[in-house]
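A protein chain is absent from this complex, but the other protein chains hold their places.
Then we have chain A:
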Amino acid sequence: MGATASHLGKDLLSEYQELTFLTKQEILLAHKRFTELLSREDKNLPDPRAPTEAILTLPELKSNPFRERIVRVFSTSESRDGLTFEDFLDLLSAFSDSATLEIKSHYAFRIFDFDDDGTLDENDLEKLVNCLTGETDETRLTPDEMKQLISNILEESDIDKDGTVNLSEFQHVISRSPDFVSSFKIVL
């Protein structure tokens, strides 16, 4: 790939700049933080893959309730475990300030789709709300409230009334959501 663990080649850097939304400083900082996550043996591999547990120790991801989903979505390995540096750059690019709304909403949809079936159905939405409010029993909504909430969400976003939210319905509702761009942002 042309990159050793300690140094990024210049043309590789400019290639990354073109292929992602990150600036040069951000790519270099990402490289630094990524190599810190690797174990000693992995550092000498040509294309090292940081394990999921190491990535989840990053402070930016540690407090995020969707951290495992995020790593799964951006991982390119067969078992969806661990990120290479390019996966990590893809992650940061999608979460960066200058990413387009479409990229962000596309990846947000994939992150929220817990069962990976391409639509957000009621189970996905329920898991989503529970992630947001907390995992313990006191911090959950009552079943009635959950049902009310999910029916409200589906009423707002399900255009064809089939009980699920697909990608374009999701993107439609996100385009009208004013908070999305500012909240879907991770800056190292």
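Observations
In the analysis below, contacts are C-beta pairs under 8 Å (C-beta built on N, C-alpha and C of every residue); 3 or more make two chains touch, one makes a residue touch a chain; residues count from 1.
The definition used in the following text is that contacts and distances are computed from a predicted model.
Not every chain of the complex appears here, and the one that does not is recorded in UniProt as "Transmembrane channel-like protein", selected from "Neutral amino acid transporter 9", "Myosin light chain 1, skeletal muscle isoform", "Transmembrane channel-like protein" or "Glutathione S-transferase". Where chain A meets the missing chain, the touching residues are 14-15, 17-21, 23-25, 59-60, 62-66, 75-78, 80, 86-87, 89-90, 93-95, 100, 102-103, 106-108, 110, 112, 116-119, 121, 125, 128-129, 132-134, 139, 141, 145, 148-149, 152-153, 156-157, 159-164, 166-171, 173-174, 176-180, 182-187.
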